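Every protein chain except one is present and positioned as in the full complex.
Which chain is which? They are A and B, in the order written, and residues in each are numbered from 1.
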Amino acid sequence: MSEETNLIEKGKRFDGRSLKELRPLTIKAHVLPRAEGSCYLEWGQNKAIAGVYGPKETIPKHFADPLKGIIKFNYRMAGFSVSDRKSPKPGRREVEISKVCGEALARAVFLEKYPNTMIEVFVEILDSDAGSRVAALTAAAVALADAGIPMRDLVSAVAVGEIFKTPVVDMTKVEEDVEDAVDMPFAVLPNSKEIVLLQLDGLISLNDFKQAIKNGLEASEKIHEIQKNALLERYSPESVKETEPAEKEEKEEKQKKETKKKKTSKEKEGELNE
Amino acid sequence: MEESNNKNNNHVEETSKKIVVPGEFLGQTGKKRIGSHVFIKDNGMYSDVLGLLSEADDWINIVPLEGKYDARRDDIVIGVVASERFAGYDININGFYPSFIPKSALRNPLRLGDIVSGIVDSVNEVNEISLTNIRTFFDGEIIHVSPVKVPRMIGKNNSMLNVLKQGTLCQFVVGRNGMVWAKGGNIDLLVKALRKIEHESHLSNLTNNINEFLEEEKKKGELK
Partner (left out) sequence: MSEESELILKLRKDKIISLLKEGKRIDGRKFDDYRKVSIETGVIKNAEGSARVKLGETEVIAGTKMNVEKPYPDTPNQGSISVNVELLPLASPAFETGPPRADAVELSRVVDRGIRESKTIDFEELCITKGEQAWTVFIDGYVLNYAGNAFDAMGLAAMAALLETKVPKLEDKKIIRKEYSGALKTSRKPILCSFAKIGNYIVADPGLSEELVSSARFHIATTEDDLICACQKAGQGAFTENEVISIAETAFRKAKELRKLL
């Protein structure tokens, strides 16, 4: 019992964090050479690797939507990622998490641009300590951007909650296992603050629920910054300077037909030299 | 350097290019013409991809840093015959699905694994691409490059293409779809150069850098 009350003392949690403080989160984009987009993420003890394939043909074909692309999210936990070895068989928890994460991403991606196609997102949790699904979703968003798939916004996810009726952000398993803990995985599109993922278990009053949502919105902004930086870091940190020709090149791309045709005939001249 | 000889450009000579992420706010809508990968929401302009932002007083545009091939009419593409059906062939052009060519459109039959070039004739609303002017290559191999970097590999007035040709002595054709057919010359060196372009596509002075790189590699080769 005294162990439990030591989890929060004078506004500090057992690992030294303040109530709203996030565990260390590092993200690295473009880590898998064969995937269209990818990301490796560490969040506290959680370790997730995400890979994106597509847009590509939908298989099986009868799932294809003639009006827009579909997202197939595959969330899996490695056998060694949890304390008691997890069987490789996909469990119902993984099925549910895949569903809600896929739905969260579907709101962000411009799926209407890719009718009949499928975008497959694979996230493997290699090590976990509560909050693996928000880690998975946060990584997946970065992987999608890394793949060059057009999105309205990134998706930033975080788990908020309560222990001992005290609102906290980003709980570890030790905190989650507390008798009266409330766990609320949460994800938004950062610009519009639209909530694209929200689950809750535990007993919580309406007022505390409102507070938890506010905490989630606030924390997700921090996640978003880290996601952005991971993507930008892939390219040179300094601002990119361009000389005239490259600029004109992009202008040509924008001025479709005329210049395209000119370029094409030049391509024909220059390239096809059989 | 031929690239700096163009004096007709009245834009600022050096603009620093910003890399933007999906959802990044670019400014309020106004007089600017919206180019690719910019979308509008509630009077604001936003990027929809990870890309390079370029803008001037009257336009704004984003070039993606990654992405699959986005077909446009008249693009030259390279493909590989992936399967044969009764009425035609499926050609893998590294797009969202294979492109289909009816046998009636060909003079000679194709075989599985054949490398072909074609011109994009049309792209329908479900992203299906039809090709014309199919020509088969004999021998040679395919190099995969990122489709969004292809313009850099060609360069203004084929400047980069020429550097690559002179530096590697390869025969090659760069498809707009990110597939390159190459034969002869130093293909390994060509691959290295193409990868270098992919990694540094967002940096300036690239044509010169590649030229220098190829010269150095040639020297290394000669010394051996």
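Definition applied: a contact is a pair of C-beta atoms (placed from the backbone, for glycine too) under 8 Å apart; a residue touches a chain by one contact, two chains touch by 3 or more.
Nothing here was measured: the structure is a model prediction, and the numbers come from that model.
Asker: Specify the shown partners of the omitted chain in the complete complex.
Answerer: Spelled out, the missing chain touches these shown chains: A.
Asker: So one chain is hidden, and I want to know which residue out of A:D15, A:E103 or A:E225 touches that hidden chain in the complete assembly.
Answerer: Once the missing chain is taken into account, the touching residue is A:E103.
Asker: Going by the contact rule already stated, which one of A:A29, A:V121 or A:L189 would touch the omitted chain in the full complex?
Answerer: Per the contact definition at the top, the residue touching the missing chain is A:L189.
Asker: Can you name the residues of subunit A that touch the chain not displayed here?
Answerer: Touching the missing chain: residues 62-63, 66-67, 92-93, 95-96, 98-100, 103, 106-107, 184, 189, 192-206, 209-210, 213-214, 217.
Just so it is clear, only the chains that are shown with their structure count from here on.
Asker: Centre to centre, by mean C-alpha position, how many angstrom separate subunit A and subunit B?
Answerer: 28
Asker: In their shared complex, at which residues does subunit A touch subunit B?
Answerer: By the definition above, subunit A touches subunit B via 36-37, 54-57, 66, 108, 110, 114-117, 145-154, 189-192, 227-228, 231-232, 234-236, 239-251, 253-254, 256, 260-261, 263-264, 266-274.
Asker: Mind listing the subunit B positions that touch subunit A in their complex?
Answerer: Residues 3-4, 6, 9, 11, 13-19, 21-25, 35-37, 39, 41, 46, 48-52, 54, 59, 61, 63-68, 72, 74-76, 96-98, 117, 119, 125-127, 135, 137, 148, 151-152, 154-159, 161-162, 171-174, 202-206 of subunit B touch subunit A in their complex.
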